Structure formats: structure tokens, C-alpha cells
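To start, the structure itself, in C-alpha cells.
Shown here: the complex without one of its protein chains, the others still in place.
Entry: chain A
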Amino acid sequence: MNPKEIIARRAAQELNYGDVVNLGIGLPTMISDYITDDLEVTLQSENGILGMGGAAPKGRKDKDVINAGGQNVSVKSGASFFDSSTSFGIIRGGHVDITILGALQVDKEGTLASHIVPGKMVSGMGGAMDLVVGAKKVIIAMTHTAKGTPKLLDKVTLPPTAVKKVRRIITELAVIDVEEDGFKLVEISPETTIEEVKKLTGAYLKIDSHLKIMKVL
């Protein structure tokens, strides 16, 4: 299993029955492949959908229905479409239970950076700044490092996308919670060790007294 699949499968376990969920573009979008039907979650897409389904089947694409990444998608029974003001009213207004997003860096206070690398990559924040401010719970799903360089830090070095909003971080190696006094390792992959996770984390890592093995279903 590649790291992204591990992250997506573990992140899918964060969703609860009946949740309204917004998944970010990229890795988080993969999570929808691992959501079981009995959970009955409602996917929100910031371009104006509640009740988004999976990729549109070949030959049955509706050119007028896309997700926030520009792919043609289907919608589920009972879905609705709306304009961008309503969509972000839903997001900012606290009607989204959980958002799972990617990030470039997260720090021990729960501040994340995801929209710009000055002088290199400028994509823009899109809907991310509103999502992290408005969703009831913010989870980051990302690889533990950028080719060996830690992404979990004492303080983000890139421009912040939102301040003190992240509650949990899921990587291919671990599940880490953001608490008042910093990062806490709550689950660890059977493929690694506490020492290795500490080495690849750029901030002090408290170990949960009930540390669990990360299960990837």
C-alpha cells in the first residue's frame, strides 16, 4: 500500500454516521473511496454541492456537474446545488461537521500553511481559509515529511493559511493530536518506531499513555 492510500484509509475512519464532510482537493479526495455506505455521510463540495457522489461513470457525464477539482462527478439521491455565497455560508456558518485537508506544514499550535510557497508555488487559498475557520473539526491528511524534511513543526515557516485550527494530523506513519501543550502521538503505524517518528517530526512529541497501533482497514 502506498503512503497516500494508507493516509486516505486511516482518515476515512474519522468520519461518523451522518456527518457533513468537506474533503480537500488532492489526497483528501481519495478518502471518499473508503467511506462505507452505512455511514451515510453527506459530502459537501465548495463549488456548490451537498450530496456529492463519486466520479461520473464513463458515458454518463453531466458536463455541468463538477467537483472543486474540476472533475465530472455524480450526485446522490437528495443532493442539492447552490451558489458560492450559500456554499460558503454553509461552510463558515458551522454546518460542516468535519473537513479533511492537505497541508504543506502544521505546527504545534495547530496553525497550518497550505496555499503558498513564496517565490516558488502560488496556487492561492481557494476555499481552504474559509473551511478551516468554519468547519467544526479540522483534520489534516498529509505525508509525514516532504522527502525527508519535517512538515510537523514548532512554528510554520510558510505564510499561515489559518491560525490554531487543526485538531488532528494523519500521516502514513502516525496519528497526532494537537493539544494545548503541543503534539501528542496517539497512534503509530506498525511499520515504524517511536524513535523514527520523533526523528521525522520537527517539534517535541508527547507520547500518549494509551498509544495505539494505527489500523488501516
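Here is the rule we go by: contacts are C-beta pairs under 8 Å (C-beta built on N, C-alpha and C of every residue); 3 or more make two chains touch, one makes a residue touch a chain; residues count from 1.
Rule of thumb we're sticking to: contacts and distances are computed from a predicted model.
Matching "Oxidoreductase", "Cytochrome C oxidase, cbb3-type, subunit III", "Phosphonate ABC transporter, permease protein PhnE" or "CoA transferase subunit A" against the UniProt entry of the left-out chain gives the name "CoA transferase subunit A".
From the options A:Thr36, A:Ser123, A:Thr157 or A:Thr193, the residue with contact to the chain not on display is A:Ser123. In the complete assembly, the contact with the undisplayed chain comes from A:Ile49, out of A:Leu15, A:Ile49 or A:Leu200.
Taking the complete complex into account, residues 45-49, 61-66, 68-72, 81-85, 87-88, 91-92, 111, 115-116, 122-130, 133-134, 159-164 of chain A touch the chain not shown.
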